[in-house]
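All protein chains of the complex are present and in place, except for one that has been dropped.
The block that comes next holds chain A.
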Amino acid sequence: MKIRLLAGLLALGMAAAGCGGATVESSPSASAGAPQGGSSSSAGTVKIAINPWVGYEASANVVAYLLKNELGYTVELPEIKEQLAWEGFENGSVDVIIENWGHPDLKKTFIEDKKVAVEAGSTGNKGVIGWYIPKWMADKYPDITDSKNLNKYADLFKTSESGDKGQLLFGDPSYVSNEDALIKNLKLNFKVVVGGSEAALIKGAQQAQEQQKPLLFYFWDPHWLFNKTQLVRVNLPAYTEGCDADPKKVACDYPEMDLDKIVSKKFADTGGKAYELVKNFHWTNEDQNAVANDMTNNGMTGEQAAKKWVEANTATWQAWIPK
């Protein structure tokens, strides 16, 4: 601790001593004080941002566990929302975003323009965004899973918030979304009701299945909720290359996304073995859901769940460890 404080003061002094003002990169560590003084024996510190959904946390914890126990790094896991985490690349408060969903605009800003971040390859996870209904609805109305028939059932989905149209429940505004355009271009008699958070979606889905209540909502896979609640995807017109090029004219389903990893430029250049491990990390949706499910529904901490997975899947992660 003392060392860090000294380092902070030193940085301040150095910056004041005529390096022409302070830039954000020279700031002291921005995240939580590591418990019991980061001892000098460790190989270094890696900061993996925790974006606020459990699947992400599962990946981050497994990587963190291996960094700590196999390579001897200290790992910090600051909790930051998606877009803000990218800004963390700039000032060194974030080294790694372990699960990135698309975001071409951010890639342009931070990778191409500012050159503070680089791509570090696929996570192996396939991201599928779509419209879902509780399973009981698909059983009762077999043709409802085709979006062409949605208007026939619009009345079922009416709520106190959607007026005389059916409700399509949406989540956190930071998500990738074409909902408004889809409703308009597919001429659906629906209205997007904004939940505002992932919690709003999960609670809604759980209740819809348990209480046999109609619900149409935006959701995504991989997600631990699929281990707990039965959901069925509604088929929108199939995705074809480029059909989502103009955000206002989208009339097709979301593409399957190859989730990838983004790291800061500095980490890619100087991260050594830690960077190698992050780059090699590659697993499946089932792997992630298993860890996420342990964390959410079996009362385990991220570290415990990661340990359980690591112990059961030695062959998988052995390949990630740099020689």
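Methods note: contacts are C-beta pairs under 8 Å (C-beta built on N, C-alpha and C of every residue); 3 or more make two chains touch, one makes a residue touch a chain; residues count from 1.
The rule is simple: contacts and distances are computed from a predicted model.
> Per UniProt, what's the omitted chain called: "sulfate adenylyltransferase", "Glycine betaine transport system permease protein OpuAB", "L-lactate dehydrogenase complex protein LldE" or "TldD protein"?
Cross-referencing UniProt, the chain left out corresponds to "Glycine betaine transport system permease protein OpuAB".
> Which one touches the absent chain: A:82, A:221 or A:260?
Answer from the full complex: A:82 touches the omitted chain.
> Hey, which of A:117, A:193 or A:291 is the one touching the hidden chain?
A:193
> Can you list where chain A touches the absent chain?
Per the touch rule, chain A residues meeting the hidden chain are 1-2, 4-5, 8-9, 11-12, 15-16, 20-24, 26-33, 35-37, 52-54, 57, 78-84, 87-88, 90-91, 93, 105-106, 109, 159-161, 163, 169, 172-174, 193-200, 202-204, 206-207, 210-211, 295-296, 299.
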